[in-house]
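Note that one protein chain of the assembly has been removed; the remaining protein chains are unaltered in position.
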Amino acid sequence: MVTFNLLINAVVTGILLGGFYAAVTIGVTIAFGMLDIVNIAHPVFIIMGSFVAYIVNRHFGFDPILTVIVAAPLFFLLGIAIFRFYYAAFESSGKGSLRGLAFFFGIMFVIEVTLLLAFGVDYRLVQTSYIGPNIGFAHIDLPLRMVVPFVGSMALVSGLYIFFGHTFIGRAIMAVAQDEFALSLMAVDTVAVKQLAFGVAIATAGIAGGFLIVIQPVDPSLGREYIGRVFAICVLGGLGSITGTVIAALILGVVETITSTIFGPSWAPAVSFAALLLTLAIRPSGIMGR
Amino acid sequence: MRRIPSWIWPVLVALFILALSRVVKNEYYMFAGYVVLQYIVLASAWNILGGYSGYVNFGSAAFFGIGAYGAVVLDKLWQPPLVVAIVFGGIVASLVGLVTAYLTLRLRGVFFAIATLALAIVLQTLVMNWDFVGGPLGYYSVRPDSIAGFPSYVNYLFVIMLGLALIAVLVARAIELSFIGRGLAAIRDNELAAECCGVPTLRLKVFATMVSGGLMGMAGAPFPYYITYLDPNSAFSLAYGINSIAMPLIGGMTHWIGPVIGAVLLAVIQQVATVTISSELNLMIVGVLLISFITLAPNGIVGLFERYRQKRQRRLST
Partner (left out) sequence: MTTQSPLLDAMSIRKRFGGFVALDAVDIAIRPGERVGLIGPNGSGKSTLVNCLSGAISSDTGTIRFDGRAIERLPAHQRTRLGIVRTFQIPLPFTSMTVIGNLTIPLRFAARHHAVGGTTNDVEQALLILEDVGLRDKAHEPSAGLTQVELRKLELARAVAARPKLLIADETMAGLSNSEVDEIILLLFKLNEQGIAIIMIEHIMRAVMAFSQRAIVLVAGKKIADDTTDVVINNAEVVRAYLGE
(Lines give C-alpha, C1' and ligand atoms only; values in the text may rest on other atoms or scores of the structure.)
Protein backbone atom coordinates (compact mmCIF):
# COMPACT_ATOMS: atom_id res chain seq x y z
CA MET A 1 0.00 0.00 0.00
CA VAL A 2 1.42 3.35 -1.02
CA THR A 3 0.39 5.90 1.53
CA PHE A 4 0.66 9.63 1.19
CA ASN A 5 3.33 9.61 3.82
CA LEU A 6 5.35 7.08 1.90
CA LEU A 7 5.01 9.19 -1.21
CA ILE A 8 6.24 12.33 0.54
CA ASN A 9 9.18 10.38 1.87
CA ALA A 10 9.85 9.05 -1.60
CA VAL A 11 9.85 12.54 -3.06
CA VAL A 12 12.20 13.86 -0.41
CA THR A 13 14.52 10.88 -0.72
CA GLY A 14 14.34 11.31 -4.47
CA ILE A 15 15.49 14.91 -4.19
CA LEU A 16 18.41 13.85 -2.02
CA LEU A 17 19.27 11.09 -4.45
CA GLY A 18 18.85 13.42 -7.41
CA GLY A 19 21.26 15.91 -5.88
CA PHE A 20 23.79 13.15 -5.64
CA TYR A 21 23.07 12.16 -9.25
CA ALA A 22 23.98 15.70 -10.24
CA ALA A 23 27.46 15.17 -8.82
CA VAL A 24 27.69 11.84 -10.59
CA THR A 25 26.68 13.36 -13.91
CA ILE A 26 28.44 16.70 -13.83
CA GLY A 27 31.67 15.18 -15.14
CA VAL A 28 29.82 13.77 -18.12
CA THR A 29 28.20 17.14 -18.68
CA ILE A 30 31.69 18.61 -18.92
CA ALA A 31 33.29 15.85 -21.00
CA PHE A 32 30.39 14.97 -23.29
CA GLY A 33 28.34 18.13 -23.25
CA MET A 34 31.12 20.67 -23.48
CA LEU A 35 34.12 18.83 -24.94
CA ASP A 36 32.25 16.29 -27.03
CA ILE A 37 34.27 13.44 -25.54
CA VAL A 38 31.95 10.50 -25.00
CA ASN A 39 33.54 9.14 -21.88
CA ILE A 40 31.39 6.10 -21.22
CA ALA A 41 34.00 5.01 -18.66
CA HIS A 42 32.98 7.88 -16.39
CA PRO A 43 31.03 5.69 -13.93
CA VAL A 44 33.99 3.41 -13.50
CA PHE A 45 36.11 6.38 -12.40
CA ILE A 46 33.44 7.06 -9.82
CA ILE A 47 33.82 3.51 -8.56
CA MET A 48 37.58 4.10 -8.40
CA GLY A 49 36.87 7.08 -6.19
CA SER A 50 34.72 4.88 -3.96
CA PHE A 51 37.52 2.37 -3.59
CA VAL A 52 40.04 5.06 -2.75
CA ALA A 53 37.68 6.23 -0.02
CA TYR A 54 37.20 2.65 1.10
CA ILE A 55 40.91 1.84 1.39
CA VAL A 56 41.77 5.00 3.27
CA ASN A 57 38.76 4.63 5.54
CA ARG A 58 39.51 1.01 6.27
CA HIS A 59 43.20 1.48 7.06
CA PHE A 60 43.26 4.90 8.64
CA GLY A 61 39.65 5.52 9.53
CA PHE A 62 39.54 8.79 7.60
CA ASP A 63 36.29 10.32 6.50
CA PRO A 64 35.43 9.08 2.98
CA ILE A 65 34.28 12.44 1.66
CA LEU A 66 37.27 14.33 2.98
CA THR A 67 39.47 11.62 1.51
CA VAL A 68 38.16 12.04 -2.01
CA ILE A 69 38.39 15.81 -1.78
CA VAL A 70 42.04 15.41 -0.86
CA ALA A 71 42.46 12.80 -3.60
CA ALA A 72 40.72 14.94 -6.23
CA PRO A 73 44.01 16.35 -7.59
CA LEU A 74 45.15 12.80 -8.27
CA PHE A 75 42.01 12.15 -10.29
CA PHE A 76 42.58 15.45 -12.03
CA LEU A 77 46.04 14.26 -13.08
CA LEU A 78 44.64 10.91 -14.14
CA GLY A 79 42.13 12.76 -16.31
CA ILE A 80 44.91 14.83 -17.87
CA ALA A 81 46.90 11.70 -18.62
CA ILE A 82 43.92 9.99 -20.23
CA PHE A 83 43.07 13.06 -22.25
CA ARG A 84 46.63 13.31 -23.57
CA PHE A 85 46.54 9.72 -24.63
CA TYR A 86 43.07 10.06 -26.15
CA TYR A 87 43.99 13.25 -27.94
CA ALA A 88 47.23 11.90 -29.38
CA ALA A 89 45.62 8.68 -30.52
CA PHE A 90 42.24 9.83 -31.84
CA GLU A 91 41.24 13.42 -31.78
CA SER A 92 44.28 14.94 -33.40
CA SER A 93 43.85 12.63 -36.37
CA GLY A 94 40.25 13.70 -36.83
CA LYS A 95 38.90 10.17 -37.20
CA GLY A 96 37.90 10.04 -33.57
CA SER A 97 34.35 9.07 -32.96
CA LEU A 98 34.06 5.32 -33.41
CA ARG A 99 37.47 4.46 -32.09
CA GLY A 100 37.28 6.98 -29.29
CA LEU A 101 34.08 5.32 -28.10
CA ALA A 102 35.64 1.89 -28.28
CA PHE A 103 38.69 3.24 -26.47
CA PHE A 104 36.66 4.34 -23.46
CA PHE A 105 34.74 1.09 -23.56
CA GLY A 106 38.08 -0.72 -23.30
CA ILE A 107 39.23 1.58 -20.47
CA MET A 108 36.00 0.84 -18.65
CA PHE A 109 36.62 -2.88 -18.78
CA VAL A 110 40.27 -2.70 -17.84
CA ILE A 111 39.61 -0.58 -14.76
CA GLU A 112 36.61 -2.65 -13.73
CA VAL A 113 38.49 -5.91 -14.02
CA THR A 114 41.51 -4.47 -12.23
CA LEU A 115 39.25 -3.53 -9.33
CA LEU A 116 37.66 -6.95 -9.49
CA LEU A 117 41.02 -8.70 -9.35
CA ALA A 118 42.21 -6.49 -6.52
CA PHE A 119 39.08 -6.45 -4.37
CA GLY A 120 36.92 -9.34 -5.49
CA VAL A 121 33.20 -9.26 -6.10
CA ASP A 122 32.20 -8.36 -2.53
CA TYR A 123 30.38 -5.19 -1.62
CA ARG A 124 32.54 -2.77 0.33
CA LEU A 125 31.36 -0.13 2.74
CA VAL A 126 32.80 2.62 4.91
CA GLN A 127 32.26 3.63 8.50
CA THR A 128 31.53 7.18 9.54
CA SER A 129 29.41 8.88 12.12
CA TYR A 130 26.79 9.97 9.61
CA ILE A 131 25.98 6.53 8.30
CA GLY A 132 23.12 5.23 10.33
CA PRO A 133 21.36 8.11 12.10
CA ASN A 134 18.37 9.90 10.66
CA ILE A 135 17.26 13.42 11.06
CA GLY A 136 13.52 13.86 10.95
CA PHE A 137 10.89 16.53 11.12
CA ALA A 138 7.16 16.33 10.69
CA HIS A 139 6.53 12.95 9.06
CA ILE A 140 9.72 12.93 7.10
CA ASP A 141 12.76 10.85 7.92
CA LEU A 142 16.00 11.89 6.36
CA PRO A 143 18.85 9.42 6.58
CA LEU A 144 22.05 11.36 7.18
CA ARG A 145 23.97 9.10 4.82
CA MET A 146 21.90 10.69 2.05
CA VAL A 147 21.79 14.21 3.40
CA VAL A 148 25.56 14.57 3.67
CA PRO A 149 26.28 13.48 0.07
CA PHE A 150 23.43 15.70 -1.08
CA VAL A 151 24.94 18.73 0.60
CA GLY A 152 28.38 17.78 -0.69
CA SER A 153 27.05 17.35 -4.22
CA MET A 154 25.30 20.67 -4.17
CA ALA A 155 28.51 22.31 -2.96
CA LEU A 156 30.46 20.62 -5.75
CA VAL A 157 27.99 21.61 -8.43
CA SER A 158 27.71 25.18 -7.18
CA GLY A 159 31.49 25.41 -7.12
CA LEU A 160 31.62 24.28 -10.74
CA TYR A 161 28.86 26.70 -11.66
CA ILE A 162 30.93 29.55 -10.31
CA PHE A 163 34.07 28.13 -11.90
CA PHE A 164 32.53 27.97 -15.38
CA GLY A 165 30.63 31.21 -15.14
CA HIS A 166 32.97 33.51 -13.31
CA THR A 167 36.59 32.47 -13.60
CA PHE A 168 38.87 33.13 -16.54
CA ILE A 169 39.76 29.47 -17.09
CA GLY A 170 36.17 28.31 -16.69
CA ARG A 171 34.98 30.81 -19.26
CA ALA A 172 37.75 29.75 -21.58
CA ILE A 173 36.42 26.20 -21.37
CA MET A 174 32.91 27.37 -22.11
CA ALA A 175 34.21 29.35 -25.06
CA VAL A 176 36.01 26.31 -26.44
CA ALA A 177 32.80 24.36 -26.04
CA GLN A 178 30.93 27.02 -28.04
CA ASP A 179 33.32 27.55 -30.89
CA GLU A 180 36.65 25.81 -30.76
CA PHE A 181 37.70 27.02 -34.17
CA ALA A 182 37.15 30.69 -33.44
CA LEU A 183 39.15 30.35 -30.26
CA SER A 184 42.02 28.65 -31.99
CA LEU A 185 42.12 31.61 -34.38
CA MET A 186 42.58 33.87 -31.37
CA ALA A 187 45.74 31.94 -30.52
CA VAL A 188 44.15 30.20 -27.54
CA ASP A 189 45.67 26.78 -26.92
CA THR A 190 42.37 24.94 -27.14
CA VAL A 191 43.97 21.57 -26.50
CA ALA A 192 45.36 22.72 -23.18
CA VAL A 193 41.97 24.13 -22.25
CA LYS A 194 40.20 20.89 -23.12
CA GLN A 195 42.79 18.86 -21.26
CA LEU A 196 42.20 20.91 -18.18
CA ALA A 197 38.44 20.54 -18.48
CA PHE A 198 38.71 16.80 -18.84
CA GLY A 199 40.91 16.70 -15.76
CA VAL A 200 38.20 18.57 -13.86
CA ALA A 201 35.60 16.10 -15.15
CA ILE A 202 37.54 13.10 -13.85
CA ALA A 203 38.21 14.88 -10.57
CA THR A 204 34.44 15.23 -10.07
CA ALA A 205 34.15 11.50 -10.68
CA GLY A 206 36.57 10.80 -7.84
CA ILE A 207 34.64 13.07 -5.50
CA ALA A 208 31.30 11.57 -6.51
CA GLY A 209 32.81 8.18 -5.68
CA GLY A 210 33.25 9.32 -2.10
CA PHE A 211 29.57 10.29 -1.95
CA LEU A 212 28.54 7.02 -3.56
CA ILE A 213 30.17 4.76 -0.99
CA VAL A 214 28.51 6.73 1.78
CA ILE A 215 25.10 6.18 0.19
CA GLN A 216 25.47 2.51 -0.64
CA PRO A 217 27.97 -0.36 -0.50
CA VAL A 218 30.06 -0.53 -3.66
CA ASP A 219 31.33 -3.41 -5.77
CA PRO A 220 33.52 -3.12 -8.88
CA SER A 221 30.69 -3.63 -11.37
CA LEU A 222 28.31 -1.11 -9.78
CA GLY A 223 29.41 1.47 -12.35
CA ARG A 224 27.38 -0.24 -15.05
CA GLU A 225 24.14 0.73 -13.35
CA TYR A 226 25.20 4.32 -13.62
CA ILE A 227 25.94 4.39 -17.34
CA GLY A 228 22.35 4.72 -18.47
CA ARG A 229 21.60 7.05 -15.62
CA VAL A 230 24.38 9.58 -16.21
CA PHE A 231 23.77 9.81 -19.92
CA ALA A 232 20.03 10.05 -19.49
CA ILE A 233 20.53 12.96 -17.08
CA CYS A 234 23.15 14.58 -19.28
CA VAL A 235 20.94 14.44 -22.37
CA LEU A 236 17.79 15.41 -20.50
CA GLY A 237 19.68 18.33 -19.01
CA GLY A 238 20.51 19.62 -22.45
CA LEU A 239 24.13 18.51 -22.98
CA GLY A 240 26.58 20.83 -21.34
CA SER A 241 24.28 22.91 -19.16
CA ILE A 242 25.09 22.74 -15.45
CA THR A 243 21.71 24.07 -14.39
CA GLY A 244 20.03 21.63 -16.77
CA THR A 245 22.03 18.77 -15.31
CA VAL A 246 20.91 19.59 -11.78
CA ILE A 247 17.26 19.88 -12.76
CA ALA A 248 17.38 16.67 -14.78
CA ALA A 249 19.17 14.84 -11.97
CA LEU A 250 16.52 15.92 -9.47
CA ILE A 251 13.74 14.82 -11.83
CA LEU A 252 15.34 11.45 -12.39
CA GLY A 253 16.05 10.94 -8.69
CA VAL A 254 12.43 11.63 -7.77
CA VAL A 255 10.97 9.50 -10.57
CA GLU A 256 13.29 6.65 -9.66
CA THR A 257 12.42 6.64 -5.97
CA ILE A 258 8.71 6.89 -6.69
CA THR A 259 9.05 4.03 -9.14
CA SER A 260 10.87 1.90 -6.58
CA THR A 261 8.30 2.75 -3.93
CA ILE A 262 5.41 1.72 -6.13
CA PHE A 263 6.82 -1.11 -8.25
CA GLY A 264 9.83 -2.24 -6.24
CA PRO A 265 13.50 -1.23 -6.38
CA SER A 266 14.40 -3.65 -9.16
CA TRP A 267 12.54 -1.43 -11.63
CA ALA A 268 14.60 1.67 -10.89
CA PRO A 269 17.23 1.11 -13.61
CA ALA A 270 14.51 1.01 -16.27
CA VAL A 271 13.54 4.60 -15.45
CA SER A 272 16.73 6.13 -16.77
CA PHE A 273 16.53 4.18 -20.00
CA ALA A 274 12.96 5.24 -20.56
CA ALA A 275 13.96 8.83 -19.80
CA LEU A 276 16.84 8.62 -22.25
CA LEU A 277 14.75 7.19 -25.08
CA LEU A 278 11.86 9.57 -24.46
CA THR A 279 14.18 12.56 -24.46
CA LEU A 280 15.86 11.47 -27.65
CA ALA A 281 12.54 10.76 -29.30
CA ILE A 282 10.65 13.87 -28.22
CA ARG A 283 13.12 16.59 -27.43
CA PRO A 284 16.73 15.66 -28.20
CA SER A 285 17.97 19.08 -27.15
CA GLY A 286 16.88 18.40 -23.56
CA ILE A 287 14.97 20.58 -21.13
CA MET A 288 17.47 23.42 -21.33
CA GLY A 289 18.05 23.19 -25.06
CA ARG A 290 16.94 25.86 -27.46
CA MET B 1 42.14 -17.19 -60.39
CA ARG B 2 39.10 -14.94 -60.60
CA ARG B 3 36.99 -17.81 -61.83
CA ILE B 4 36.18 -19.18 -58.38
CA PRO B 5 33.65 -16.97 -56.57
CA SER B 6 35.00 -16.07 -53.15
CA TRP B 7 31.87 -17.09 -51.27
CA ILE B 8 32.97 -20.63 -51.93
CA TRP B 9 35.76 -20.40 -49.34
CA PRO B 10 33.60 -19.90 -46.24
CA VAL B 11 31.35 -22.69 -47.46
CA LEU B 12 34.27 -25.06 -47.95
CA VAL B 13 35.73 -24.22 -44.56
CA ALA B 14 32.34 -24.82 -42.94
CA LEU B 15 32.00 -28.17 -44.71
CA PHE B 16 35.48 -29.12 -43.57
CA ILE B 17 34.66 -28.26 -39.96
CA LEU B 18 31.42 -30.21 -40.28
CA ALA B 19 33.39 -33.24 -41.43
CA LEU B 20 35.82 -32.79 -38.54
CA SER B 21 32.95 -32.65 -36.06
CA ARG B 22 31.96 -36.10 -37.22
CA VAL B 23 35.41 -37.50 -36.53
CA VAL B 24 36.41 -35.75 -33.33
CA LYS B 25 35.09 -37.67 -30.35
CA ASN B 26 36.20 -35.38 -27.52
CA GLU B 27 33.15 -33.31 -26.47
CA TYR B 28 35.30 -30.55 -25.03
CA TYR B 29 36.22 -29.44 -28.53
CA MET B 30 32.53 -29.18 -29.41
CA PHE B 31 31.92 -27.11 -26.30
CA ALA B 32 34.82 -24.80 -26.95
CA GLY B 33 34.20 -24.67 -30.70
CA TYR B 34 30.59 -23.64 -30.10
CA VAL B 35 31.75 -20.53 -28.28
CA VAL B 36 34.19 -19.63 -31.03
CA LEU B 37 31.47 -20.02 -33.66
CA GLN B 38 29.03 -18.00 -31.57
CA TYR B 39 31.54 -15.18 -31.48
CA ILE B 40 32.00 -15.38 -35.23
CA VAL B 41 28.26 -14.70 -35.54
CA LEU B 42 28.32 -11.86 -33.02
CA ALA B 43 31.42 -10.23 -34.47
CA SER B 44 30.27 -10.51 -38.09
CA ALA B 45 26.85 -9.21 -37.13
CA TRP B 46 28.28 -6.29 -35.19
CA ASN B 47 30.49 -5.38 -38.10
CA ILE B 48 27.56 -5.02 -40.50
CA LEU B 49 26.51 -1.91 -38.65
CA GLY B 50 29.65 -0.90 -36.75
CA GLY B 51 32.33 -1.69 -39.28
CA TYR B 52 30.53 -0.81 -42.48
CA SER B 53 28.62 2.29 -41.38
CA GLY B 54 30.64 3.40 -38.35
CA TYR B 55 27.79 3.32 -35.82
CA VAL B 56 28.89 1.73 -32.56
CA ASN B 57 26.54 -0.75 -30.96
CA PHE B 58 27.46 -1.43 -27.33
CA GLY B 59 24.38 -3.55 -26.79
CA SER B 60 25.27 -6.85 -28.44
CA ALA B 61 24.43 -8.43 -25.11
CA ALA B 62 20.91 -7.04 -25.39
CA PHE B 63 20.26 -8.62 -28.78
CA PHE B 64 21.94 -11.87 -27.77
CA GLY B 65 19.94 -11.96 -24.55
CA ILE B 66 16.70 -11.35 -26.45
CA GLY B 67 17.43 -14.41 -28.55
CA ALA B 68 18.28 -16.49 -25.50
CA TYR B 69 15.20 -15.46 -23.54
CA GLY B 70 13.03 -15.72 -26.65
CA ALA B 71 14.03 -19.36 -26.77
CA VAL B 72 13.21 -19.73 -23.08
CA VAL B 73 9.73 -18.33 -23.62
CA LEU B 74 9.08 -20.73 -26.50
CA ASP B 75 10.56 -23.59 -24.51
CA LYS B 76 8.12 -22.92 -21.68
CA LEU B 77 5.16 -22.61 -24.04
CA TRP B 78 5.47 -25.52 -26.42
CA GLN B 79 9.06 -26.65 -26.89
CA PRO B 80 9.34 -26.10 -30.61
CA PRO B 81 12.30 -27.30 -32.65
CA LEU B 82 15.43 -25.25 -32.13
CA VAL B 83 15.25 -23.75 -35.60
CA VAL B 84 11.93 -22.13 -34.73
CA ALA B 85 13.46 -20.61 -31.62
CA ILE B 86 16.34 -19.27 -33.71
CA VAL B 87 14.03 -17.62 -36.21
CA PHE B 88 11.87 -16.24 -33.40
CA GLY B 89 14.91 -14.84 -31.57
CA GLY B 90 16.14 -13.27 -34.78
CA ILE B 91 12.81 -11.58 -35.52
CA VAL B 92 12.28 -10.19 -32.03
CA ALA B 93 15.87 -8.94 -31.82
CA SER B 94 15.66 -7.21 -35.17
CA LEU B 95 12.39 -5.56 -34.17
CA VAL B 96 14.03 -4.21 -31.03
CA GLY B 97 16.85 -3.04 -33.32
CA LEU B 98 14.28 -1.31 -35.51
CA VAL B 99 12.77 0.66 -32.65
CA THR B 100 16.10 1.63 -31.08
CA ALA B 101 17.56 2.56 -34.43
CA TYR B 102 14.57 4.55 -35.53
CA LEU B 103 14.43 6.54 -32.30
CA THR B 104 18.13 7.30 -32.06
CA LEU B 105 19.74 7.06 -35.47
CA ARG B 106 18.08 10.22 -36.70
CA LEU B 107 20.30 11.99 -34.20
CA ARG B 108 24.05 11.99 -33.73
CA GLY B 109 25.71 8.59 -33.71
CA VAL B 110 26.76 8.74 -30.08
CA PHE B 111 23.15 8.73 -28.96
CA PHE B 112 22.67 5.39 -30.64
CA ALA B 113 25.80 4.08 -28.90
CA ILE B 114 24.61 5.27 -25.51
CA ALA B 115 21.11 3.94 -26.05
CA THR B 116 22.40 0.48 -26.95
CA LEU B 117 24.64 0.45 -23.89
CA ALA B 118 21.68 1.27 -21.69
CA LEU B 119 19.48 -1.18 -23.60
CA ALA B 120 21.49 -4.18 -22.40
CA ILE B 121 21.14 -3.06 -18.82
CA VAL B 122 17.44 -2.26 -18.97
CA LEU B 123 16.55 -5.54 -20.69
CA GLN B 124 18.41 -7.35 -17.96
CA THR B 125 16.29 -5.46 -15.43
CA LEU B 126 13.11 -6.41 -17.24
CA VAL B 127 14.04 -10.08 -17.31
CA MET B 128 15.01 -9.96 -13.64
CA ASN B 129 11.47 -8.83 -12.93
CA TRP B 130 9.79 -11.33 -15.21
CA ASP B 131 8.81 -14.36 -13.20
CA PHE B 132 7.55 -16.31 -16.20
CA VAL B 133 11.13 -16.87 -17.36
CA GLY B 134 12.45 -17.39 -13.86
CA GLY B 135 13.37 -13.85 -12.88
CA PRO B 136 16.71 -13.62 -11.08
CA LEU B 137 16.61 -17.36 -10.39
CA GLY B 138 17.10 -18.20 -14.03
CA TYR B 139 15.77 -21.06 -16.06
CA TYR B 140 16.79 -24.67 -16.51
CA SER B 141 16.21 -25.97 -20.00
CA VAL B 142 15.91 -29.67 -20.34
CA ARG B 143 17.69 -30.74 -23.46
CA PRO B 144 17.05 -34.04 -25.21
CA ASP B 145 19.70 -36.66 -24.56
CA SER B 146 20.19 -37.30 -28.22
CA ILE B 147 18.93 -36.14 -31.52
CA ALA B 148 18.52 -38.20 -34.65
CA GLY B 149 21.49 -38.08 -36.98
CA PHE B 150 23.91 -36.56 -34.47
CA PRO B 151 26.33 -38.32 -32.12
CA SER B 152 25.27 -36.08 -29.22
CA TYR B 153 23.15 -33.04 -28.45
CA VAL B 154 26.26 -30.94 -27.99
CA ASN B 155 27.40 -32.01 -31.43
CA TYR B 156 23.99 -30.96 -32.74
CA LEU B 157 24.30 -27.53 -31.14
CA PHE B 158 27.78 -27.20 -32.58
CA VAL B 159 26.53 -27.93 -36.08
CA ILE B 160 23.64 -25.48 -35.67
CA MET B 161 26.04 -22.76 -34.60
CA LEU B 162 28.32 -23.66 -37.49
CA GLY B 163 25.39 -23.08 -39.82
CA LEU B 164 24.61 -19.74 -38.17
CA ALA B 165 28.25 -18.67 -38.44
CA LEU B 166 28.23 -19.50 -42.12
CA ILE B 167 25.00 -17.56 -42.63
CA ALA B 168 26.37 -14.56 -40.72
CA VAL B 169 29.59 -14.51 -42.73
CA LEU B 170 27.79 -14.88 -46.05
CA VAL B 171 25.25 -12.19 -45.18
CA ALA B 172 28.00 -9.81 -44.06
CA ARG B 173 29.94 -10.51 -47.23
CA ALA B 174 26.89 -10.07 -49.46
CA ILE B 175 26.06 -6.73 -47.83
CA GLU B 176 29.64 -5.55 -48.06
CA LEU B 177 29.83 -6.23 -51.78
CA SER B 178 26.36 -4.97 -52.66
CA PHE B 179 25.25 -1.40 -53.23
CA ILE B 180 24.02 -1.39 -49.62
CA GLY B 181 27.58 -1.90 -48.47
CA ARG B 182 28.71 0.95 -50.71
CA GLY B 183 26.04 3.18 -49.24
CA LEU B 184 27.04 2.22 -45.69
CA ALA B 185 30.67 2.98 -46.51
CA ALA B 186 29.62 6.39 -47.80
CA ILE B 187 27.75 6.98 -44.54
CA ARG B 188 30.85 6.01 -42.58
CA ASP B 189 33.00 8.43 -44.56
CA ASN B 190 30.62 11.35 -44.48
CA GLU B 191 26.96 11.03 -43.73
CA LEU B 192 25.89 14.45 -44.96
CA ALA B 193 27.68 14.00 -48.26
CA ALA B 194 26.16 10.54 -48.58
CA GLU B 195 22.65 11.88 -48.02
CA CYS B 196 23.21 14.62 -50.59
CA CYS B 197 24.45 12.02 -53.08
CA GLY B 198 21.08 10.31 -52.88
CA VAL B 199 21.91 7.66 -50.27
CA PRO B 200 18.85 7.00 -48.08
CA THR B 201 21.00 7.11 -44.97
CA LEU B 202 18.34 6.54 -42.31
CA ARG B 203 16.85 3.60 -44.15
CA LEU B 204 20.24 1.96 -44.69
CA LYS B 205 21.25 2.43 -41.06
CA VAL B 206 17.98 1.01 -39.78
CA PHE B 207 18.31 -1.89 -42.19
CA ALA B 208 21.87 -2.61 -41.04
CA THR B 209 20.79 -2.43 -37.39
CA MET B 210 17.98 -4.87 -38.01
CA VAL B 211 20.14 -7.39 -39.84
CA SER B 212 22.90 -7.03 -37.29
CA GLY B 213 20.58 -7.32 -34.29
CA GLY B 214 18.65 -10.16 -35.88
CA LEU B 215 21.80 -12.23 -36.39
CA MET B 216 22.82 -11.59 -32.79
CA GLY B 217 19.41 -12.72 -31.61
CA MET B 218 19.74 -15.87 -33.67
CA ALA B 219 23.10 -16.55 -32.04
CA GLY B 220 21.48 -16.25 -28.63
CA ALA B 221 18.60 -18.65 -29.22
CA PRO B 222 20.51 -21.94 -28.82
CA PHE B 223 22.34 -20.58 -25.78
CA PRO B 224 19.87 -21.79 -23.09
CA TYR B 225 20.33 -25.32 -24.39
CA TYR B 226 24.06 -24.91 -24.52
CA ILE B 227 24.53 -23.89 -20.90
CA THR B 228 21.28 -25.61 -19.74
CA TYR B 229 20.98 -23.13 -16.86
CA LEU B 230 20.32 -19.59 -18.08
CA ASP B 231 20.17 -16.59 -15.79
CA PRO B 232 19.95 -12.88 -16.64
CA ASN B 233 23.62 -12.34 -15.82
CA SER B 234 24.84 -14.91 -18.29
CA ALA B 235 22.37 -13.99 -21.03
CA PHE B 236 23.09 -10.25 -20.86
CA SER B 237 26.75 -10.47 -19.91
CA LEU B 238 28.66 -7.39 -20.99
CA ALA B 239 31.35 -9.78 -22.19
CA TYR B 240 29.29 -10.07 -25.37
CA GLY B 241 29.31 -6.32 -25.72
CA ILE B 242 33.04 -5.90 -25.45
CA ASN B 243 33.90 -9.01 -27.42
CA SER B 244 31.75 -8.20 -30.38
CA ILE B 245 33.38 -4.77 -30.59
CA ALA B 246 36.91 -5.95 -29.91
CA MET B 247 36.84 -8.80 -32.40
CA PRO B 248 36.07 -6.77 -35.55
CA LEU B 249 38.35 -3.95 -34.39
CA ILE B 250 41.22 -6.34 -33.88
CA GLY B 251 40.55 -8.38 -36.99
CA GLY B 252 39.78 -5.41 -39.24
CA MET B 253 36.43 -3.80 -39.95
CA THR B 254 36.41 -3.07 -43.65
CA HIS B 255 36.48 -6.67 -44.88
CA TRP B 256 34.15 -9.49 -43.87
CA ILE B 257 37.09 -11.73 -42.99
CA GLY B 258 38.27 -9.28 -40.31
CA PRO B 259 35.61 -10.13 -37.70
CA VAL B 260 36.16 -13.81 -38.37
CA ILE B 261 39.89 -13.53 -37.74
CA GLY B 262 39.31 -11.43 -34.64
CA ALA B 263 36.66 -13.80 -33.31
CA VAL B 264 38.76 -16.91 -33.79
CA LEU B 265 41.80 -15.26 -32.26
CA LEU B 266 40.13 -13.72 -29.24
CA ALA B 267 37.74 -16.57 -28.57
CA VAL B 268 40.54 -19.12 -28.66
CA ILE B 269 42.69 -17.00 -26.37
CA GLN B 270 39.78 -16.72 -23.97
CA GLN B 271 38.97 -20.41 -24.11
CA VAL B 272 42.57 -21.19 -23.22
CA ALA B 273 42.65 -18.50 -20.57
CA THR B 274 39.46 -19.77 -18.94
CA VAL B 275 41.05 -23.14 -18.47
CA THR B 276 44.43 -21.93 -17.33
CA ILE B 277 43.72 -18.67 -15.51
CA SER B 278 40.69 -16.84 -14.16
CA SER B 279 37.72 -15.72 -16.21
CA GLU B 280 38.10 -12.14 -15.01
CA LEU B 281 41.48 -12.04 -16.63
CA ASN B 282 39.71 -12.90 -19.88
CA LEU B 283 37.97 -9.56 -19.99
CA MET B 284 41.19 -7.87 -19.01
CA ILE B 285 42.96 -9.44 -21.97
CA VAL B 286 40.19 -8.36 -24.32
CA GLY B 287 40.17 -4.84 -22.92
CA VAL B 288 43.94 -4.43 -23.19
CA LEU B 289 44.02 -5.91 -26.69
CA LEU B 290 41.17 -3.62 -27.73
CA ILE B 291 42.92 -0.51 -26.46
CA SER B 292 46.26 -1.50 -28.00
CA PHE B 293 44.77 -2.25 -31.36
CA ILE B 294 42.64 0.86 -31.70
CA THR B 295 45.61 3.03 -30.81
CA LEU B 296 48.40 1.18 -32.60
CA ALA B 297 46.77 -0.70 -35.48
CA PRO B 298 43.45 0.99 -36.15
CA ASN B 299 42.77 -1.09 -39.23
CA GLY B 300 43.26 -4.35 -37.41
CA ILE B 301 45.03 -7.44 -38.56
CA VAL B 302 43.61 -7.16 -42.07
CA GLY B 303 45.01 -3.63 -42.22
CA LEU B 304 48.43 -4.78 -41.04
CA PHE B 305 48.43 -7.51 -43.63
CA GLU B 306 47.45 -5.13 -46.41
CA ARG B 307 50.14 -2.68 -45.43
CA TYR B 308 52.69 -5.46 -45.51
CA ARG B 309 51.50 -6.54 -48.94
CA GLN B 310 51.64 -3.01 -50.32
CA LYS B 311 55.14 -2.58 -48.96
CA ARG B 312 56.26 -5.77 -50.59
CA GLN B 313 54.67 -4.82 -53.88
CA ARG B 314 56.44 -1.50 -53.81
CA ARG B 315 59.75 -3.23 -53.09
CA LEU B 316 59.20 -5.65 -55.91
CA SER B 317 58.34 -2.92 -58.37
CA THR B 318 61.50 -0.92 -57.67
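A few points about this structure:
Each chain carries a letter (A and B) given by its place in the written order, and its residues are counted from 1.
Just so we're on the same page, a residue touches a chain if its C-beta (ideal position, glycine included) is under 8 Å from a C-beta of that chain, and two chains touch if they have at least 3 such contacts.
These numbers come from a predicted model, not from an experiment.
Of the chains on view, those touched by the hidden chain across the whole complex are B.
Residue B:199 is the one among B:159, B:199 or B:235 that touches the chain missing from this view. In the complete complex, the residue from B:147, B:185 or B:227 that touches the missing chain is B:185.
Interface residues of chain B facing the missing partner chain: 179, 182-183, 185-186, 188-190, 192-202, 254.
Keep in mind that, in the parts below, only the chains that are shown with their structure count from here on.
With centres set at the average Cα position, the gap from chain A to chain B is 32 Å. If you check the complex, the residues on chain B that touch chain A are 50, 54-56, 58, 100, 103-104, 107, 109-111, 113-115, 117-119, 121-122, 125-126, 128-129, 238, 241-242, 245-246, 249, 278, 280-281, 283-284, 286-288, 290-291, 294-295, 298.
Listed in rising order, the residues of chain A touching chain B in the complex are 32, 38, 40, 85, 89, 95, 97-99, 101-103, 105-110, 112-114, 116-117, 224-225, 227-228, 231-232, 235, 264, 266-267, 269-270, 272-274, 276-277, 280-281, 284.
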